[in-house]
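As you look at this complex, bear in mind that one protein chain is not there, while each of the others sits in place.
We just call them A and B in the order they show up, numbering each chain from 1.
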Amino acid sequence: MKRKDNAFFRWFFGETDTMLGRVEMRPQQEYTETASDIREVMQDSLTQDQTGDEEDFVLIRVFHRLYRVAAVFFCVALIAVLLINVSWLPKNGGADNPVNNEVSARYIESGLQETGAVNIVTGMILDYRAFDTFGESNVLFIATVTVLILLRLDKEKKAPAKKGMPVYQRPKDELTIAQAQSRDRIYEPKNNVILQVVAGFLVPILFIFGIYVILNGHLSPGGGFSGGAIIGAGLILYLNAFGFEKTERFFTEKTYKWVSFFSLTFYCLAKSYSFFTGANHLESGIPLGTPGAILSSGLILPLNICVGLVVACTMYAFYALFRKGGF
Amino acid sequence: MTGYETADPALQSAYRILFIGALLFLAVMMLFCFLRAVWGPRVADRIVAVNMIGTMVMVTIAILALMQKEGYLADICLIYAMISFLAVVVLTKVYMGVYRERQEKRKEEEENADA
Partner (left out) sequence: MLDWIRFIVGAVVLLLGLAAFALEVFGSYRFSFVLNRMHAAAMGDTLGIGISLIGLIIFSGFNFTSLKLFLVLVFLWFASPVASHLIARLEITTDEDLEQFCEIRK
């Protein structure tokens, strides 16, 4: 492929590190502690203890006490400021509150006409406040990436600790992926026929129910987050019944990467387009349809599907990472 | 036409009393199950007690769905059933794995002590 020679594509598919060779890099040097170093450090701390004057000690003690008092004072002052602020807020549930008579009334009155969603809540979170929901989906993605960094197991074991190494430098006792798999096979009962039969019957029902909840997000309570959670639960049940070998045939890290990437990108582009046209008073060209039908309410249905995919993949990825350290 | 959406005020109050009584009864039963879960000497005891609480919560949600006249709460009932089943599956698997791992470690330690 000619296109893949492009530096951007090479970086995008993770083949090469574009920064490699252009930035001055130096591997971290091994820190060795000799006996004379240790003696020096100990000598320093000993002399510090010895040379302190009585007056200095008093001053330090006074400072520590003052510090505590000041901390308490600061916290109390902060709480007081916040409480005073809250006490000036309009009374909860009052009829003449600004929140009560503008925003929510507008949502309730014209939400159905403007968004086309029968369920006002979905119309709110996926139309009026769609960027908020976009942030939530991104938070899920970032959380998975963080857990991946923390819990991911290496393909090969790290070099074993040398004898003279200080404690903080020794590599942690980590398993490789193959070891973790064999351990999963040894320690956890996998070939439970009863569970497999029941899971084979229940998992499709769970998926169908989750898809129903996602697709009816703009008509009835539910939507992307809850439906995605149900599909994720179905995936976890399947994994528990049949083990990692079966799930790895259709769900690996690559699947997760592409599904999340396409969902989040589609969400971002679609919502940017709709906000752009909305802000400039242009015709968006997306039909709202008749309220109450499945194919209605414009962008809300595809956005719900995107959110559902991200949530389902995130649930499964969390479980797999915590169980085995990879998926 | 559902039975509980009636115009008769006497029947309405009868439904209300029945539902609230059932909810209170279930709450007391759940408290006892919770005590069992805290007290239960073994892990299996606790899982059984949590499973019992889950069953009662399902009935509670179903009663609330009728009482509030909100049919979609039954969806949540279904989801709760699925999640509690999944919890039992995962918990039993994880505990069995932990137990077997511990056993292996104990064996290794004994062998090391012998040698």
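Operating definition for what follows: a residue touches a chain if its C-beta (ideal position, glycine included) is under 8 Å from a C-beta of that chain, and two chains touch if they have at least 3 such contacts.
Owing to the predicted nature of the structure, the values given are computational and were not obtained by experimental measurement.
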Going by the contact rule already stated, which one of A:Val198, A:Ile211, A:Ala270 or A:Leu288 would touch the omitted chain in the full complex? A:Val198
Touching the absent chain: which residues on chain A qualify? 189, 192, 194-195, 198, 201-202, 205
Provide the residue numbers of chain B that touch the chain removed from this figure. 1-4, 6, 8, 11, 14-15, 18, 22, 25-26, 29, 32-33, 36, 40, 42-45, 47-49, 51-52, 55-56, 58-59, 62-63, 65-66, 71, 74-75, 77-78, 81-82, 85, 88-89, 92-93, 95-96, 99-100
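One rule holds for everything that comes next: only the chains that are shown with their structure count from here on.
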Separation of the C-alpha centres, chain A versus chain B, in whole Å, is 28
In the complex formed with chain A, which residues of chain B make contact? 72, 75, 78-79, 82-83, 85-86, 89-90, 93-94, 96-97, 100-101, 104
Within their complex, chain A touches chain B through residues 183-184, 186-189, 195, 202, 206, 209, 213, 220-222, 226, 230, 233, 236-237, 240-241
